[in-house]
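A protein chain is absent from this complex, but the other protein chains hold their places.
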Amino acid sequence: MNDRLKRIWQDGETAHGGWLGLYDDYAASIMGDVGFDYLVVDMQHGSADYTQATRLLQSVSISASVPLVRVPWNDPSIIGRVLDAGALGIIVPMVNSAEEAAAAVQACRYAPEGARSWGPTRAARLHGDYQPTAVNDVVACIPMIETARAVEAIDEILAVAGVDAIYVGPADLSLTYWLPPAGDNEGPFVNALETIVDACTRHDVVPGVHANSSLAAERRSQGFRMITICSDDQALAQGAAAMLRDGTAGSR
Amino acid sequence: MNDRLKRIWQDGETAHGGWLGLYDDYAASIMGDVGFDYLVVDMQHGSADYTQATRLLQSVSISASVPLVRVPWNDPSIIGRVLDAGALGIIVPMVNSAEEAAAAVQACRYAPEGARSWGPTRAARLHGDYQPTAVNDVVACIPMIETARAVEAIDEILAVAGVDAIYVGPADLSLTYWLPPAGDNEGPFVNALETIVDACTRHDVVPGVHANSSLAAERRSQGFRMITICSDDQALAQGAAAMLRDGTAGSR
Amino acid sequence: MNDRLKRIWQDGETAHGGWLGLYDDYAASIMGDVGFDYLVVDMQHGSADYTQATRLLQSVSISASVPLVRVPWNDPSIIGRVLDAGALGIIVPMVNSAEEAAAAVQACRYAPEGARSWGPTRAARLHGDYQPTAVNDVVACIPMIETARAVEAIDEILAVAGVDAIYVGPADLSLTYWLPPAGDNEGPFVNALETIVDACTRHDVVPGVHANSSLAAERRSQGFRMITICSDDQALAQGAAAMLRDGTAGSR
Amino acid sequence: MNDRLKRIWQDGETAHGGWLGLYDDYAASIMGDVGFDYLVVDMQHGSADYTQATRLLQSVSISASVPLVRVPWNDPSIIGRVLDAGALGIIVPMVNSAEEAAAAVQACRYAPEGARSWGPTRAARLHGDYQPTAVNDVVACIPMIETARAVEAIDEILAVAGVDAIYVGPADLSLTYWLPPAGDNEGPFVNALETIVDACTRHDVVPGVHANSSLAAERRSQGFRMITICSDDQALAQGAAAMLRDGTAGSR
Amino acid sequence: MNDRLKRIWQDGETAHGGWLGLYDDYAASIMGDVGFDYLVVDMQHGSADYTQATRLLQSVSISASVPLVRVPWNDPSIIGRVLDAGALGIIVPMVNSAEEAAAAVQACRYAPEGARSWGPTRAARLHGDYQPTAVNDVVACIPMIETARAVEAIDEILAVAGVDAIYVGPADLSLTYWLPPAGDNEGPFVNALETIVDACTRHDVVPGVHANSSLAAERRSQGFRMITICSDDQALAQGAAAMLRDGTAGSR
Partner (left out) sequence: MNDRLKRIWQDGETAHGGWLGLYDDYAASIMGDVGFDYLVVDMQHGSADYTQATRLLQSVSISASVPLVRVPWNDPSIIGRVLDAGALGIIVPMVNSAEEAAAAVQACRYAPEGARSWGPTRAARLHGDYQPTAVNDVVACIPMIETARAVEAIDEILAVAGVDAIYVGPADLSLTYWLPPAGDNEGPFVNALETIVDACTRHDVVPGVHANSSLAAERRSQGFRMITICSDDQALAQGAAAMLRDGTAGSR
């Protein structure tokens, strides 16, 4: 099993990832060749339904990037099914309390640590030897911190055993501070990031954040160690715009 | 109906286009926003089957780019079906003779100019008033010139009434001159391009070519007036690589 | 954004809608041309899964009818995902308490009014300028009242801020009064309708009901202002039966 | 096997059919309940690709209507595959010569009458005992007559052994007489219909025609004995419009 | 409606079933011909999404085996939707308390016994006369007992009215006793089976278990009366291995 993400974190390094919002498995293969530490299939705001997510996970699993899924909700059913399909980590939206964080952990781990149900048909085929204990170690459970309420409860959330990292959703976090839904903001938004990173340091949990390439340096300086710096739809738009600009330069 | 391509050609200008090899209709929407003069759904070497091509055409049709399809083969069945689905032009692979060019024209036009069958359900919905004569005027018939044999027969091919443009496939053309299958080559390949453009000038047919952004200026200087300068898979790969590079700069 | 439904209600008028139980997006386009005030993609008892619902919403969004979805359950995950896909209103099954109504509202609205997560990729493309406050205003939250228990709790349900309308499910409502599951019934069923409409008047909430064309006049006289009068499967069956009857008249 | 169509023709009666342009198999089930003698899955101008056609054929096969397919082209590959999927008759577009008619027959029949390849996996499951000789008897081969050229060659086409019926495509036929592509026209169009029916009488081949419910009586009086009087998309549009009209009557 | 399973249980007999983990509806047809008493579409660890499950249920429903679904979770939404699609029984994972068992029953039954919502479009088409009372009688509600916690709560779970059978998941049950996730184990696992069967006898509930052909005799001797003895993926693997062995015997 690909433990690249866990090793980066154990070494105190920073993981840089990509985001998959398209549902084309060939696009996922292309993203798999680029060299990200992890790739996240987005089932919340992305296009992929379950069958498509299964195919994206297959494409990513044969790359060197660790396949993660952002599930649509904190729901043991879909968490179990995407783990069965080969995800090696789960990003869980809108976790606002220790109870919700504990539920996410339960869904990600086999007994006795959790309550995940056994039946890893595709995962076992993709990742080879698939033993409950080893899998429990590799699979990353990553609640999203994306509300003011979650920031207030950050210490109790991070105290939940089995939370490997958290992942800040900046647009939703902004909305709860009455700010526009953007990747970056000022004032209470920056304070919240600081609060989160500080708490992560205290609890030895990896702080992660949704960003883009231009925000990456700032987020690293703020202490984040899991930073998504690219999404496939933006990469496509920017790549195509650059090619149009270059290809028509001097033509008119 | 979107006659942007025909107007560019009538004005003696050069059209710059994009290529759709992915099958995600959201990716096609993104490409539709970039600003290409035309976008080609590739059903020969691309991933899209008929249903997916239908959706890509729908996404492109609500953009400002003209929706074209490269069909898998010179076959009246698939040509008719993608026109029904909203394509406003057809790129036809491996046309090596006047007879084959005439067959392509027949498949693209309603009687009396051709033998396309009536039934434009989706096309009429996407493009509004859909009258046989007007449609025959707008739909572009674009045979591919991609073998040494076709270059030898170029004058008879271009003499076929109803051929609006031709489209050079450089990789296949190269192979027939015993050269590696690349977007550019030297020697007989360059001579062939010159032969083709010259013949197009004689016959008042638009010379087109598959290229990329870095080859565009050279192809324009060679006289090509329909130049594909971007494909979605390359744009994605390059855009993501740029974001990985920018996002990790100074991090290690 | 298409605010036709909200305007009709603000003007004190009655909205008449259609129901989409088929999963063919071309069928949805046809329904979009008919002229209904709203069209509901049914994901509870209809055939569409998430990807298909996405396509139906795209077809309806380019019509003049407001695209709604009846979600399979009162679940923030699917409510958020169909809003991201372009729905401008949500019909929520089996709401039996103020707590359940409040959960539905939370799922339909961005912070600070609710807890919907930001990421309207397709919706923003379909509906243009997509700002949280404006979207919160346009999106209709419509709990279903379809049990005797909900009728008993009607005042507390309607007191929940953010409930724009309610929608009576006559078959399920009937079952809870030990009546057959039909679109109309007598006795306690009629009393329940009256109780519901009266409460809606008191709370300034729009009373809606699932019906058909022959029940519409009666439902209007009972005070309903959101009436579904057609479903695509019934329309197809009745339309085809009429054509068979007309086409074979006098033939045998 | 359902030999309803062949029996109607043997009894000298007229078969009335429906047309499936949607790709929803539930819609096909609804059409299957209406009572048509045959139902045609349209793969030429309709939406269904092969997998969807397979499902439509399954839905029709459990109804009392005979499942036919209009294939996209006179191509033995797709004819064989839809017969394997359960079609009991094939409507073949654009047959303009005896040679083309003979090719259609070859594709529809097992050796020694034809060259269809053996492998009726789904068909055998849907239609029970599936023996080559019996199947050759039941499967109807129905070339389309839809060009002026075909009308001129009508006697040689009808002389081909194995042609059970022909099917007039009025829109395409009109185009070849420089008339608008409509279901009915005057002048040379009417003469062509007469020529076709007369020739069918001479050759003991059933004359069929694409029509609608309002044209049916006229077509019967002209001698046609296979008349398509309804298509699902029109039925849906008309049925829904009727329900909107009835449901809003007196409301404004 | 196919009441084979209920009749077997009423007669005190043992039902033997098959498991569908593939998503090919033709494979489901093949399994339908083999002769199992019931066939379970697995939506928890199997490949089928909702649309695919719908097609598998259609294939099984025309066989003599009773169509069941193992839903991904104890969720009224998916339980209602697969019943609408034609399932005649529901296996519900991870039921650990009387409250959870009661929720499963509520989701399986129409009012007044439960809270299932009315709208059996496909089910009514597949199973004929579909009346709430009769359907409530036929549909089997089958909670899974697959944790040590559930074994401790077995008497309260079985006391819930409407639980027809329970279904032991041996792999998950084993994990909660710190045993490897296998179909059979010793020690506390065997004791748990005995506890479960004894409680079933006391409460007159049918004890079921996931097994395979080699475990069947032992499970019968332990008192189980619903035994899954085959899954399609294992059958395929074993069948193909046998054919490879036989077909190459003596060849090398």
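By letter and in written order, the chains are A, B, C, D and E; residue numbering begins at 1 in each of them.
One rule holds for everything that comes next: a contact is a pair of C-beta atoms (placed from the backbone, for glycine too) under 8 Å apart; a residue touches a chain by one contact, two chains touch by 3 or more.
Bear in mind the structure is a predicted one, so any value in this text is a computation, not a measurement.
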| item | value |
| --- | --- |
| Partner chains on view for the chain not depicted | A, B, D, E |
| Absent-chain contact - pick from E:Q10, E:Q131, E:N191 or E:Q238 | E:Q238 |
| Which residue of D:S97, D:S117, D:T195 or D:Q222 touches the chain not shown here | D:S117 |
| Which residue of B:I62, B:V138 or B:A171 touches the chain not shown here | B:A171 |
| Touching residue (missing chain; options B:I62, B:M94, B:A124 or B:A241) | B:M94 |
| Touching residues (missing chain, whole complex) on subunit E | 14, 16, 18, 21-24, 26-27, 30-31, 33-36, 47, 211-214, 216-217, 220, 227, 229-230, 232-251 |
| Subunit B residues that touch the omitted chain in the full complex | 21, 44-47, 49, 52, 72-73, 75, 78, 93-94, 146-147, 169, 171-172, 175-176, 178, 180-181, 233 |
| Those residues of subunit A which, in the complete complex, touch the missing chain | 26, 29, 55, 58, 62, 121-122, 125 |
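Here is the rule we go by: only the chains that are shown with their structure count from here on.
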| item | value |
| --- | --- |
| Central chain (distance from its CA mean to the mean of all protein CA atoms) | C |
| Homomeric contact subunit A-subunit E: same or different residue positions, threshold half | different |
| Inter-copy rotation, subunit A to subunit D, in degrees (Cα atoms; steps of 5) | 180 |
| For subunit B paired with subunit E, centre-to-centre distance based on mean C-alpha positions, whole Å | 53 |
| Centroid spacing, where centroids are CA-atom means, of subunit C and subunit D in whole angstrom | 39 |
| Separation of mean Cα positions, subunit D and subunit B [Å, integer] | 35 |
| Per-residue overlap in subunit C, given as positions that touch at least 2 other chains | 21, 26, 47, 49, 75, 78, 121-122, 233 |
| Category of the chain touch graph - line, ring, star, complete, other | other |
